[in-house]
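See structure below.
The other protein chains are all here in position, but one chain of the complex has been omitted.
And now, chain A:
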Amino acid sequence: MTSFYHLPEGVLEVIFSWLPADSLVRFKCVNKSWYSLICALINDPSFVSKQLHNTRNKSSASLLLTRTCPHVGHNPARSYALLTSFIDDGDKDQIRSVTEDINFPLRWSEWLLRYHCDGIICLLKDKFGTEVVLCNPTLQEFKLLPKSKNARKLSCIGTGFGYDSRANCYKFVRILYHAKKVSAEVCTLGSDYWRGIKVSDDLVVDLAITFQDYIYWQGVCYWMMLDNSLGDIILCFDMSDEVFHMIRPPKVSDYSSFGVWNDSFALFLCSEERENPELISFEMWVMDDCLDVVKGACPLTKRLVFGPLLCCPVPLKFWKNDELLLVSGEDEKLLSYNLRTQKLRKIQADGEIYMPFCFYVKSLVSLRVGERSTRRRSKRRRIQLLQ
């Protein structure tokens, strides 16, 4: 009987492009020819982006969160976990979930886990981004970004991390604020310096509270901030153009959150019911157009109204057509709301899960940009060693 063993390398390569990054890394151990092929593919940027594209569309959940496991001894062990899928078996009160542990090389208490883009996780020493570590747990790589010279001089009101599709690189951005003027600096992965960004003179804001919510979605970073005279404002930064935009939310709400709907940026506006302030009703506004198409007019369209719900949940993202993932405002636990049945259900997992940080996809995107030559050398050495 014939078997997959005889498949040509080209076909094997296409099969591999559909596999999750961690499976591929593990499959290096299958035999010598798989080892060589997988090592070569991981170093091939076009394969890495094809694999990312294929697997990103497959995984619906993959939420990075904190988990407390009831452990032996007095202190429950706290760890990072990845929620990989939801199992909805029709239960009225809960949805089961599958989680797995995820390890970081840094001590948990010292760093804030803040951002994610294409499998790269961004950890900050403090919220001003004075020290930033990027990390790809699948490839077990990490990289410390250089310290900014402005770290102490100017106040940093927001940070973000994302991908510039035009220049094909990852960027970390710090927004600086001085005398009602916004400025910014960017550090590109692979370069070891911070570069100042020229900001349009029109961008004058009077910030009262900075950084209430943040999301990176499809090349744009969004920050929710509170301005003394304008109220809530959304500051956007296009990673490719390196241009800031300001959007006013379409109406005033008690609180708001950023999310994703149908592959578009979504703003959830959450308001207390007049008769009963414990009940919250929701409106979802979606960015239909590209950011730069719009001048002046609000680029958001109202798509959905739902609720009311108890306990101030914060909407995150739809994990299925009708199912919206939310975080409880009371205990930071995960909930799922069905728009059709209007039922709110708990997400259950092994141990206690809470505090979701971001959505996450495992990738083979290497942090060692610009170190390729040394990598190739060491790879060749390793292959020689195996022969």
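Here is the rule we use: a contact is a pair of C-beta atoms (placed from the backbone, for glycine too) under 8 Å apart; a residue touches a chain by one contact, two chains touch by 3 or more; residues count from 1.
In this text, contacts and distances are computed from a predicted model.
K.L.:
Looking only at the UniProt record of the hidden chain, which name from "SKP1-like protein", "Proteasome subunit beta", "Clp1-domain-containing protein" or "DNA methyltransferase 1-associated protein 1" is the right one?
P.N.:
"SKP1-like protein"
K.L.:
May I ask which residue of A:35, A:255, A:306 or A:357 touches the chain that does not appear here?
P.N.:
A:35
K.L.:
Even though one chain is hidden, which residues of chain A still touch it in the full complex?
P.N.:
The list for chain A reads 1-8, 10-11, 14-20, 23, 25-32, 34-35, 54, 103, 105, 140, 142, 385-386.
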